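Got a structure here, written out as structure tokens. Questions coming.
Note that one protein chain is taken out, while the other chains of the complex remain in position.
Right, subunit A next:
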Amino acid sequence: MLTLTNLDSFYGRSQALHDVSVTARAGTILAVLGRNGVGKTTLLRSILGLTDRQSGAIRLEGEDLAAQPTYRRAKAGIAYVPQGRMIIPDFTIRENILMGGFAAKGPRAIPEIVPKIFPYLMDNLDRPGGVLSGGQQQQLAIARALAAEPKVLLMDEPTEGIQPNIVEQIEDIIIRLNTELGLTIILVEQNVGFARRAAHDFAMLENGRVVADGAIASLTEETVTRHMAI
């Protein structure tokens, strides 16, 4: 279980998150919703300590991570699939995956589930990551995060900018990671349909504040229209 309590977060002098309190229950998917620029990405980055300054509590299974540097949060069991994938183009696919392993408790290795869900990556381990298509790079970013043997997976718009025929495949894999591996996932999403299909809970952000949250079943169309319609 990952709990954020009264989290404020800053870039320089500007405050990007105001008093955010949300909980991702163990083994569930929490969808973070909202328009562009309301602080969804900042929320994920704050959980890893990648903003300039923050205050409040971040508890992973009771352990307070708020004062820890980024790498310790990663080692505590939080893995990140960032927006735009951020894989390393001139590292091989193998190197990219193993990079995530620096956060793992045991020796660095390609996770067992990767051959099952991403066979293409396994067949091309020695090719550079930069030659992959957007969807394959997304798979690679997910494989890298899994190599950390995480308890919580932070995913930032995992289907954004990916060719439509791959989108559904990525969505299914996210659901599988949750159901088969029991991973807790915090999913930043613009696609309400997918959020409804995958998530258990939601948190709606507006101007860096949580304006609505609860079970995904309680997410009304009115809330969606008010906070997400453009």
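In the analysis below, a residue touches a chain if its C-beta (ideal position, glycine included) is under 8 Å from a C-beta of that chain, and two chains touch if they have at least 3 such contacts; residues count from 1.
Definition applied: contacts and distances are computed from a predicted model.
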Exercise for the section: Match the chain absent from this complex view to the correct UniProt protein name in "Carbon monoxide dehydrogenase medium subunit", "Cytochrome c oxidase subunit 1", "ABC transporter permease" or "Urease accessory protein UreG". Expected result: "ABC transporter permease"
Exercise for the section: Among A:7, A:43 or A:104, choose the residue that contacts the chain missing from this document, as touch is defined above. Expected result: A:104
Problem - Contact with the hidden chain (one of A:86, A:109 or A:215) - result: A:86
Exercise for the section: Could you tell which one of A:18, A:59 or A:75 touches the chain left off the display? Expected result: A:75
Problem - Touch list for subunit A against the chain that is not drawn - result: 48, 50, 69-71, 74-75, 79-80, 82, 86, 88-91, 95, 98-104, 108, 130, 144, 148
